[in-house]
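Scroll down for the structure; my scribbles are underneath it.
Every protein chain but one is kept in place in this view of the complex.
Take a look at chain A:
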């Protein structure tokens, strides 16, 4: 509550005024630099592609056109892959939390046998990975290739997230709490669900959001492990549309090259908008958890 009461001090000396002026000026500049590309993508998506390529569009849409969106929404697999992405994101995030959070908590418990060694086992793959081909073969041998599970199960465990969550548990949940709970007759499981988790909403939100954004934006796993177009996520579909014309000029002769190039160019900006918007809308709702920060004063020692 203390932070709310703090008022911005009015600048008194000239020196301070200049300092404030420079700081505000730079911040505004920085904000503009970050916002402009986003703004450009949005206006470009509503403009005639010819004007975008010729540089006529720079601040306001020119010759309004919804053609990009129109062509995009005509893509037969767009809705299907939109649905897939949402499903992978929801299921993948839930599964990610399910596997990472309990591990992170377990690793904070001093009574876990071989705690250090288990921690080490999680840390090693962060630095040394098997490489694409061995992982591909393992995935294949598990029969996960070309199933929805390949997007959810194999890459759910994230050592990085585990370490972050572990640190959170260590820092903000005092050990005394566990002893107090034991005195009141609670077992580990009950303690974890009724005390630890409710106190850790912030870290759940943070890890959840990281996982969700990661899955939402990922295309490489889908590219490698999925062949069935009905299973592909949105990002993979959009990537195909976007890079369609890169190599076409040399590879095709005839009418097909230009036909494909036109389609892809019209859809570029529109597809960026439709793929980024939903995940950006999630941020404000989770913002409060980020602000809430670590819990203070849950227990008096």
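Criterion: a contact is a pair of C-beta atoms (placed from the backbone, for glycine too) under 8 Å apart; a residue touches a chain by one contact, two chains touch by 3 or more; residues count from 1.
Criterion: contacts and distances are computed from a predicted model.
Set against the options "Sugar ABC transporter substrate-binding protein", "Ferredoxin reductase", "Glycolate oxidase" or "Electron transfer flavoprotein subunit alpha/FixB family protein", the UniProt name belonging to the omitted chain is "Sugar ABC transporter substrate-binding protein". Touch with the chain omitted from the figure is made, among A:82, A:136 or A:210, by A:136.
Remark: the residues of chain A touching the chain excluded from display are 48-50, 53-54, 63, 76-77, 106, 111-114, 118, 132-133, 136-138, 140-143, 188, 223-224, 227, 229, 236-237, 239-240, 243-245, 247-263, 265.
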